[in-house]
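Of the protein chains in this complex, all but one are displayed in their positions.
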């Protein structure tokens, strides 16, 4: 699949961006002893190739009053409704992740809520989507790890 | 919990950063008709208050050869081992998320792997941690949604 | 949430009422070296604030011929029926507790019956409510603990 | 089992006490057109017979900051440990109810906590009791019904 | 419940009949040193009181070509169909036992079949009853115990 | 397996004994127009061939105060303990049936008890057998069918 | 069942064919010191008796790009649809094995796919068959054993 070939310079640029997406290109250039223009071209190329899809802010949801995380397994009436249900789920902003899965659930979601009562409202929103047969919820008592940086570094050091 | 008070300017700055973490502060300043210095001060304050914890790059894992996602439920022998097991799990870069959960699992993880065989190796690494009694794996057939931006916008528009 | 501020006198009054709801206010007054009128005012205030919602008699159900306790998990056809089903459940006096829950059940009830046969009748009443899809019953072999006083004392000693 | 015979007067006294445990005996006497002494004697007799075991205050736990309710199923290593484990559970004030049950759990508890984090601590306390093999938690999203008065009235109107 | 009072003579008669339903009354009479008429009267009385409901032959089903035993758990669409479904089940001679049960099944049956294929036919007969939603089968690999005599003796020695 | 060949006379004799094990041989002889000696010889032969293994009394357990029926699934620590555990189970008279089964249980038992409390004691006896890891109990709310006669008649009419 | 009697020569011929279905009959003849004609006749006879049903090539599916194996449990709406559903399943070439089973599934299939995405398509094909209510998938992380030769040799050495 990974047909686009990343060379060592690309890897080093990515390593720096992974640690801080806001690092100025001039800093990257200085560190790698290349021109800022080269950094710009490389990043542009990786964006065009679709390897870099964007960046996201890491907020402290607890401080923002959204401390409640739950996983919701969704059973559908028919899998032919999968696409439709996923579009409806996509309209609920409190669902941050959704997967089509093997095992007992058809769709598996992660939600963030303010508290138990808010979680109930979100679960009911999912339950009320046409084609959803039943849901089962598992509540997070503590988010102990949420970090893709270790994976990203590992990918590039393994390449 | 959310004792730190964000005002409307903070919200608008956050909204722009959520969409693109690399947007220059001068662009934000121009858009909001404030000085770049103000933007800088505000962002700094939100970082110091711990509301902005950082930023992360969004890569296309499929293109990088890591198309395989699975959720792994972990049963512990004793919950007193939770902290120790989470530290070991933290050493496996392919585990990107880990939660202490209610329901049948003690710990619930998300992993990214190259393929079935690689997934097996990662699951075995988790299984071999001292104190882990058993694991149960659910495989993602499609990541249909992975987007925290909708949530972030929703949080600020609800405040 | 607990915006109403209870002071030390309130706590001591509550502690005495928790142990015996029928304790005369004059006894409380004597013990705390305050006037009976003060006790009266304080209790009234706590009732108006909704902190004290009432009191309930503790009967020996075994002696009254109601020795059979069971927990009944209820699966609904659609969660939109939750409110309607709970109203119907509320009409069955043998259901003493009902919760909307996470996990596999939509609603989780506690029932008290005379014996196995009576329990069957009650379970069938729940099963026959429109919108109830299925129930699953877990029978109590012994009620080993049913005591909120320890919790109440703990709440006030932690405040 | 219910060998102690309650007559109609007893029933009516109980009915009034069920509605309000603090109702003065003189009020009961007036309502039933009997002497206050008779009420006193009757209540005493029912207390001595163990039918009336006491009374308990109904507090608004939400207002007191204890809004989180969960059911915890406990698996034991050996049922011979049941008595020992129940004694340890009895030392945790946040566990308000505990049953020995049929089905997959050995012991089934109800807990009240301040929030998710507090619930985690309580669950870990139970998990750490010697002889407890594993626990499974089901969280209440709403306590829709908690009322024994309907049952009590029903018992006496059926007698 | 057991209002009919059995005396010691009754117990001894039952003990002998439990061991061998075909034992002649004269043998019982001789052993207990009473008249055969008394035995006759006592047995008659126990039959009329409904304590003795009949007798059944114990055949070797293996030798008769019916070696396959399975337990079939039945899920109903609505419990209001229980009575109707049990009547249909009653028409299948290969179902020897059926219970209304707590837990995940509504009805729980024991079947005897010639072999796997025959068992499949019987399970399909049950599955095809109107109102039956699904069945789950557990197969016996060995009938290690099937003996009510130990229970009967125990009942009478405990009386 | 059924190598012993039963002829039509045998079938008819069995049919009569199935309905009433105590029917006198002379009655059978008269009905089938054969000699009582022939009946005697045939029954003897079927007993010697092991086809007729005995007979059992059908008592009304409810009237005898044993109205509580439960199924208990037993999990073993190792299947090598199966034989030992079954011998211990065999010593508990309240266990009337025990099977080695496929599915989640190693051994599956049927018990008869006086009431909930007695059932708890019996389940604890099983739980305390060395080698028993855990049990799961399913309670009968009604024994709707317990009749092997239909099967027996069906076997002989199919032969 | 095995009424057709295989003699020692048949066994030895089968043993050689099991190891290599393409072994020339002349080689078998030489090894067993019989004529090639005899081998031919014997094989023909075993084919006509239906004992030898054919032969199949063992390909390396991994090398052919079909490395993904999964087991799919199928729940039907009604077992009366079993035959129809199996005919539809039979039209999907990626399903290599299908069984009617006891336990929670009605039908249990084995599928071979190119990768996760292809597996999803196949599972959706099964899910979309009329009469299929739900499916549950279990993914193979490694096919550690797939060998009927050991069984075949064992059958003939036990005969």
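Note that the chains are named A, B, C, D, E, F and G in the order they appear, and that numbering of residues resets to 1 at the start of each chain.
Here is the rule we use: contacts are C-beta pairs under 8 Å (C-beta built on N, C-alpha and C of every residue); 3 or more make two chains touch, one makes a residue touch a chain.
Computed from a prediction, not measured in an experiment: that's the story for all the values here.
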item: Touch with the omitted chain, as defined above, among G:30, G:44 or G:149; value: G:149
item: Chain B residues that touch the omitted chain in the full complex; value: 70, 120, 123-124, 127-128, 134-139
item: Positions on chain F contacted by the hidden chain, ascending; value: 75, 78-80, 82, 100, 102-104
item: Contact set of chain G toward the excluded chain (per top definition); value: 1-2, 4, 14, 17-18, 20-22, 49-60, 62-67, 69, 71, 86, 89-90, 93-103, 105, 107-109, 112, 138-155
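One rule holds in what follows: only the chains that are shown with their structure count from here on.
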item: Result of counting contacting C-beta pairs for C-D and A-G, higher pair; value: C-D
item: Chain B and chain D: spacing of chain centres that average the CA atoms, whole Å; value: 42
item: Junction residues of chain E, two or more chains touched; value: 100, 102-103, 138-139
